[in-house]
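Here the complex is missing one protein chain, while the rest keep their positions.
Residue numbering begins at 1 within each chain, and the chains themselves are lettered A, B and C in the order written.
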Amino acid sequence: MKEITYLEAIKEALDEEMTRDPSVFVLGEDVGAYGGAFRVTEGLYEKYGDWRILDTPLSESGFTGAAIGAALVGMRPVVEMQFADFISCAFDQLVNVAAKNHYRWGAPTPIVVRAPYGGNIHGGPYHSQNIEGFFFNVPGIKIVAPATAYDAKGLLKAAIRDNDPVIYCEHKYLYRRIKDTIPEEDYIVPIGKARIALEGSDVSVITYGAMVHTAIEAARSLKDNGISCEIVDLRTILPLDKKTIIDTVKKTNKVVILHEQTKTGGVGAEVSALISEYCFDYLDGPIIRVAAPDTPVPFSAQMEEVFIPQAKDVIAAVEKLMRY
Amino acid sequence: MKEITYLEAIKEALDEEMTRDPSVFVLGEDVGAYGGAFRVTEGLYEKYGDWRILDTPLSESGFTGAAIGAALVGMRPVVEMQFADFISCAFDQLVNVAAKNHYRWGAPTPIVVRAPYGGNIHGGPYHSQNIEGFFFNVPGIKIVAPATAYDAKGLLKAAIRDNDPVIYCEHKYLYRRIKDTIPEEDYIVPIGKARIALEGSDVSVITYGAMVHTAIEAARSLKDNGISCEIVDLRTILPLDKKTIIDTVKKTNKVVILHEQTKTGGVGAEVSALISEYCFDYLDGPIIRVAAPDTPVPFSAQMEEVFIPQAKDVIAAVEKLMRY
Amino acid sequence: MEIKREDLLNLYYYLKFTRRLEDRITSLYHQGKILGGVWTSNGMEAISVGYSYALEKNDIAAPYFRDIGVFLVRGITAKRIMAHYLGKKTGVSGGREGNVHMGDLNFGIFGFPSHLADNYPVGTGAALAFKIRGEKRVVAACTGDGGTSRGDFHEAMNFAAVRKLPIVFICNNNQYAYSTPVRFQMAIRNVAERALAYGMNSKTVDGNNVVEVYKTAREACEIARNGGGPTFIECKTMRMHGHSEHDSAKYVPKELLEEWKKKDPILTMEKYLLENSFAKKDELDGIDLRAKKEIEDAEKFAEESPYPDPGECFKGVYATPIEAT
Partner (left out) sequence: MEIKREDLLNLYYYLKFTRRLEDRITSLYHQGKILGGVWTSNGMEAISVGYSYALEKNDIAAPYFRDIGVFLVRGITAKRIMAHYLGKKTGVSGGREGNVHMGDLNFGIFGFPSHLADNYPVGTGAALAFKIRGEKRVVAACTGDGGTSRGDFHEAMNFAAVRKLPIVFICNNNQYAYSTPVRFQMAIRNVAERALAYGMNSKTVDGNNVVEVYKTAREACEIARNGGGPTFIECKTMRMHGHSEHDSAKYVPKELLEEWKKKDPILTMEKYLLENSFAKKDELDGIDLRAKKEIEDAEKFAEESPYPDPGECFKGVYATPIEAT
């Protein structure tokens, strides 16, 4: 057992998978000798060389398409977007080629697209976006978003071994801010399974990514007021783990959905709709969503703070629901 | 008053707006002398010439970007996607340039992107997609989707006069299949306002686009069984007309949401979540979504028929809800 | 480069096979038996046949939608293709897809995504895999003149050139993208000039001469296979029908069609074979008959095949489905 950061967990997963399976390789901008904009691939170039830690020209569509083609002939490419925001340039290849290959002509496309996403780092509109919404209505794509270092490693390994295109949302804010004690031996975190980040009985807070930590902060403070929150960390966003969602609602009968993604058309809408469909009789109050407002991510610290959901917003939502 | 098809309504809106305002122009593939793949611009080239009905090279990102730039200096470009499916290639320009210009630096971007979308025409995975989901989580974009010839004309005019980027989803299935009697004089249908397509009291069916007609078909048959449906045609998908949605739910207390878009992460999820948030106490049953399954649009008629929601699916959902 | 007589006759066979198959598909479409749309390679068959015949069994083709010849040359049966067009269960895609939107990894053919030029980057990826693994395999990827205006064309060409990938890029320059003539698509004379931006070798060939297409592609494949990097091959031809069967193509000058009619790739090949005594007329007729027969069988097979089970709609989205919870 050893303690590593979220960022180190990602790197370890890459390193171990590349050692285990020669078909795994990484491509993207500046991932090579430089080690990537966030230094996630640092050291891997020296170990695996120019063709397995492969610098590309500045061309997201081109190199994502190339990853797809390599996957079709047996490789397991991991694409690094320098920032998740640039995945918009590769949208067509992901949505129309990768996502549909298997359905259309039976060809698995085992690619992983690493998307360093999320705000709270003063990145402004183009270096802070949550991009899961772009792909959330696209059948054929899988989306994961680890909240802990443990899951960051286990989900990336699972994603690499998975036979479908997986968008791996790694939250930039968490890179060096959180740590976990990780087993020495190989493990994966299965795609499609949420986890209970905190057991509780009064209200369920369903969330993922960096917001899991915001939820925990809120839960701590709510506990002091005698309110017990159950926190569900979705981990996989597409497809959603319906069972865990349904189970928690049946247990607590009250739901707050929390995400950093903007509200309209966010993951929370789907979670809410699922609950209304499957747990209507178990609900003791409205389903409240705490999410970023429907705006781009503003740059100034003052504005970004009201953009990013805070623990106090979660607390207010829970308290409102408890009064219900 | 005169009767025209949905397709003619679109063409008339273009023609009248181009006459009214010299800053309106159309660009896209084969829109010129050829009149567009669906013949929507037929005749306009002769009238407005090469520079206002402008054929572009095959380059969706390039010509959408060009539309944005033209809009920034005072034009009101209407981009034609040959099929909505190809909008994926222009995704970055729409999401990262058009949608954010006004917020970031105060510059309005009055472009309209005409997106001939939807299935039921044996088009298969690449000529049938519903693309509203791509943009539904993108603040700064507006999305409209007319269900009638009257609205097709009025919404396109409103979209052209609007100062924001509007994605105008025109349903290919409706082009020549429906007609309306249209006033001779100029009119618009305001963006952001839903309409009650059918008044009713037992259950609300909230829908848009071609599915409005499916809902009407279902409502007719349900009426024979003594069930009265209220049909809400959203018309504008982003931003949603919350008031009309809330009002209908308060009236009927039972909701079916219907769309041709695939279910997960669809517009229906947001509508459902809004209802849970704002009308929880008015609900007499779960919110049921009738939507396409989470798959690409299959080609064969047999499969496409189970893909596209049918009146019988709506009837089954309503009946289930009535038994509730 | 010498070509064996056997290969010449095969090329002739595939030209005929492609023509006859698409003619039949067109008829079935007009009879209402094929739904959606039909796009053919009529008058352009030499390109898909020529470049795919240049590939070895282990190579990969990443075709575009006028490349039905690739499917035949690589061994997909007319039966499966015909059933595919009819939306049958026994077709290449089992009914999930239609027209040239098909692919089959067992035959080294990537599915064609409708979005033009998308298969250029995808093709580079397979070439990259071969390079990484040190395999002596190559890729041939194709698009139309229209597709060369797309960003994906640029990104793929550039990447292949930088990394010297074993790929041959084919461009079917049939002088139009739908209704848009090449002069409204690009301000250069030959599409091949596009390659200058990447420092890539290029060739412009007569796309109606299957032998020339084959030879040029074959040479480019050998260069690629031996580490010499990519080549771009522009095949000049003419689209002899409308863009699709919906389109009467009034925008194409009649004289242009007249001129190119004389250069029909099948006539050209027939003449070449006869004049150089590679074959006699009756041998060629026999070959034609073989193609005709196969297509008749294919049609029968397709017509008799069942439609897919509607429930198939729900299957196959993921290669690794998540267990339902």
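As a working rule, a contact is a pair of C-beta atoms (placed from the backbone, for glycine too) under 8 Å apart; a residue touches a chain by one contact, two chains touch by 3 or more.
Here the structure is a predicted model, which means the values were calculated and not measured.
Across the entire complex, contacts from the unshown chain go to A, B, C. Of the listed positions C:Ile47, C:Val73 or C:Ala161, the one in contact with the omitted chain in the full complex is C:Ala161. Note on the undisplayed chain: of the listed residues B:Lys142, B:Lys254 or B:Arg289, the one touching it is B:Lys142. Only one of B:Thr56, B:Thr214 or B:Thr248 touches the absent chain when the whole complex is considered: B:Thr56. For the chain left out of this panel, the touching residue among A:Ile121, A:Leu198 or A:Ile246 is A:Ile121.
Of the options A:Ser23, A:Ser59 or A:Asn101, the residue whose C-beta touches the omitted chain is A:Ser59.
The set of subunit C residues touching the chain not shown comprises 149-155, 158, 161-162, 164, 184-189, 193-200.
Even with one chain removed from view, subunit A keeps its contact list with that chain: residues 29-30, 32-34, 37, 55, 57-62, 82, 85-86, 88-89, 121-127, 293-296, 298-307.
Within the complete assembly, residues 25, 51-52, 54, 56-57, 59, 61-75, 77, 92-93, 96-97, 100-110, 139-140, 142, 162-164, 191-192, 236, 239, 241-244 of subunit B touch the chain that is not shown.
FYI, only the chains that are shown with their structure count from here on.
Chain centres were defined as the mean of their Cα atoms; on that basis the chain farthest from subunit C turns out to be A. Looking at A-C and B-C, the interface holding more C-beta pairs in contact is that of A-C. Mean C-alpha positions place subunit A and subunit B at a centre distance of 30 Å. Taking each chain's centre as the mean of its C-alpha atoms, subunit A lies 40 Å from subunit C. In this assembly, the C-alpha centroid of subunit B lies 36 Å from the C-alpha centroid of subunit C. Annotation for subunit A: residues touching 2 or more other chains are 92, 96, 100, 103-104, 139-140, 239.
Multi-chain contact residues of subunit C (touching two or more other chains) are listed as 93, 96-97, 101, 113-115, 151, 316-317.
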